[in-house]
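Of the protein chains in this complex, one is absent; all others appear in place.
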Amino acid sequence: MEIINGYPDYMRESINEVVKTRQARLKKTFTPMTMDERKQVLDKFHPDYKAEGKRSLAIGPNKGKVTLSEVADLLEAHPIISPKDINLSQIDYDVDVLIIGGGGAGTVAALWASNNGTPVDKILIVTKLRHGDSNSMMAQGGIQAADRPQDSPVKHYLDTYGGGHFSNKPELVRRLVTEAPSIIRWHVTRGVLYDRDENGDFMELSGGGTSRDRLHAAKDYTGMEILRCLRDVSRNRKIPVLEFTSVVELLTDGDRVTGAVLYNMENEQYSIIRARATILATGGFGRLHVQNFATTNHYGATADGLVLAYHVGATLRDMDTAQYHPTGAAYPEQLVGLLITEKVRGMGAQPLNIDGKTFVFPLEPRDVEAAAFIRECYGRKKGMVTSTGMSGIWLDSPMIEILRGEGAIEKNLGAMHRMFQRFGIDMRKDPVLVFPTLHYQNGGVEIDVEALTSVEGLFAGGEVEGGVHGKNRLMGNSLLDYNVFGRAAGISASEYAKKTKPGKLSLKHLEKYEKSLKDAGIKTKRRAPILLPEYRGKEALSRSIDIDKVVYA
Amino acid sequence: MPDKVKTKMIRVHIMGKEHLVPEGLTIMKAMEYAGYRFIRGAGCRAGFCGACGTVYRLKGDYKLYFELACQSAAIDGMSLTQLPFVPANKATYTVRLIKETGNPILKFYPEVARCVSCNTCTKACPQQLEVMDYIQAALKNDIEKAAKLSFDCIQCGLCAIRCPAEIAQYHVGQLARRVYGKFVKKSNQLNKRLNETNKGKFNSELDELMKMDKAAIKQKYTERDLESLAKKK
Partner (left out) sequence: MKIPYYPGCTLKAQGLGFETSAIASAKAVDIEMMELQRWNCCGTVFSLASDDLMHYIAPIRNFIRVQEAGYDKVVTLCSMCYNTMKRANLLVKNDSEKLKTLNDFMYREEDYKGNVEIVHLLELLRDEIGFETISKKVIRKFNELKVAPYYGCMLTRPKEVGIDDWEEPQIMENLITALGAEVVDDPMRGECCGAYHTVNSKDLVAERTRMIVTSAKNRGADIIVLSCPLCEFNLGTRQKDTIEIYSDFSGIPVLYFTQLMALALGMGKEVCRFDLHYVDPRPLLIEKGIIEEGEEKNAR
């Protein structure tokens, strides 16, 4: 097998087809689907719409609600600690505001708790890996905020609500869109370097499902640029962070959350924290590999927050859907599953099948776009199949250089370019191969407009919470989400902490949980939260998706 | 469709110990295949967090190579170790109070003046950044250049561990970028929109949307005009 500029000859044949059709495609685009067409492709080809992938929960506040099996497995599992093993009489940390998770939402919450008057030494961020190791660091494409004159929060609202299949909580969407411009302002005053034009206005792009160009980006390192800047602010302010420490269980006084059990990932010791208010900011669940899909998520995205919250009786919502990003890398093998930002399509690259033909509007909402890719690969057998058996769609990245001028890729998509370059592929000259990858937890712990969960003393912000995006999130709305609701959670928790006294600490809820497992007849060895995925040995090899089942269910 | 090729096994030496792993894995996955479970040394697994800095040598080659374990393939005969942590002091500052005159970066990181331009940092950077050039830019008070050249830095620290002048380059870059943020032109559009939202300009329209029944709002949603389409036409 001869490899020419990163691609084996059998792939080159198909690339030649892509090149042939390019000129004609530059001026044409595929028409967007009607609502009916969307429904058809989703029903038949989206992994979420496959009945075997979900089940009805047997216990807890969401009993009877249809939930993704991988999540249900964790909720219908034993806690990893048992009350008798934990000594609650010695309190190791005593704080006003405990923040679980040092990603975007956690960092924002800490800063705003501090802005709201909680002393920094009474705030504590506990995080599984290093401060900043999180999905927030990885976001590439951008963050939405309607600040252009031809745009408005009203349009942003409609896009978000429709994109979420009208299942979002309207009051959350409203807060999301109206606070967006103030978030951007906050960022730039702290030194976040968004891409701008010569007038100082932002260079904005469209994302899937948005009716206006609204994405604010910092090259394709948007998430990193925002978070490293906010983390720097937090470090200057000396907000305490416990790294390589996970929360493995919340503590309650029976009614309200009063603290947590911490687990030091390195020396495997437990410690106890008492907190007047607690914020869940643990992010998403990509590392559960729902339906065996590869994922874009960071190493610690294991749905711990859902488990912790469910153990203390918090309600979840929209846990029957997962977001598959249409464009995960499908080649080379080492990159499989990693994100190719939507910005690549936003800047003009079209998705194409093995014959170099267009088959879908490039910027449908994510679920629709992903389903259309799966249909092309498995329904119509028009994907490019690689030697590992992976089927993929071409993303014609060289179009970007033609449409936006030479150098546009290096300037705006440096991370993408670098990623492929490392494996000998030049995306300025050749298209890249993509396939949907597990990307985002649409639903989560239900919150109200002040970021309070259904349990007193427990607040939530970011990917762990549900309601903001309904059953499908639009690109650029989750960075916004972690800022808006991270801030809301920080302020609410700080306020709540001012008004309350520290509570009693107990793990009684675990006894109740065990009982409900027993009552429901669940016999299992599963334990949760899982903290980190298991990748040793054969698990390190890339997983093959049992796609036929997905498709023809 | 091509035939499935049987994977070849290759030898990698992880901190001196030899392991056989299938060809075509990243260094990170090769380590996992060999039985290591990461607590440190893995974060994003996608080249964005800098948790997985790795140093290696190849057989018969004196050179040291620097890579991200999650973003580069394991090579037959490589001998590697991870450097998942770099001790480095971050200066404490309030960007709002920093003045542009003089050299604000030298004030917080005076060691920048010790740079001997050896370029070792550049050679170590897995992001292929011109690290020396951004440090040199900081030294000569060219904050814009320091900010721009360091922009793609994922703060892995490999440069800092190699620097004979003991500079923590990535902290310097972070400060440069934040200071540079003070000098960029403000967005009028954003200011205007903030004024409008503060005055509650969109409240009544939003109220209306929230009151609409599902059918009506669906209708409204389908009738949106798409800017991305308008541009194509």
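By written order: A and B. Residues from 1 in each chain.
Everything that follows uses one rule, which is that contacts are C-beta pairs under 8 Å (C-beta built on N, C-alpha and C of every residue); 3 or more make two chains touch, one makes a residue touch a chain.
Owing to the predicted nature of the structure, the values given are computational and were not obtained by experimental measurement.
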(request) Quick one: jot down which shown chains the absent chain touches. (result) B
(request) Among B:Asn103, B:Ser150 or B:Gln189, choose the residue that contacts the chain missing from this document, as touch is defined above. (result) B:Asn103
(request) For the chain that's not shown, point to the residue among B:Val95, B:Cys115, B:Ile161 or B:Leu190 touching it. (result) B:Cys115
(message) Across the whole complex, list the residues on subunit B that are touched by the chain not included here.
(response) 102-103, 106, 113, 115-119, 122-123, 132-133, 136, 139-142, 164
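By definition in this document, only the chains that are shown with their structure count from here on.
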(request) Note which residues of subunit B are touching subunit A in the complex, please. (result) 1-5, 22, 24-26, 29-30, 32-33, 35-40, 42-49, 51, 71-73, 90, 92-96, 127-128, 147, 151-152, 154-155, 174, 177-182, 184-190, 192-194, 197, 202, 205-206, 209-210, 214, 217-218, 220-222, 224-229, 232
(message) Under the stated contact criterion, what part of subunit A meets subunit B in this complex?
(response) 1, 8, 10, 27-29, 32, 35, 129-130, 132-134, 137-138, 146-150, 152-155, 157-159, 161-162, 166, 170-171, 174, 178, 181-182, 184-185, 188-193, 196, 198-202, 206, 211-213, 219, 221, 223-225, 228-229, 232, 235-236, 238, 244, 265-266, 296, 298-300, 333-334, 338-339, 363, 385-389, 414-415, 418-419, 422-423, 532, 534-541
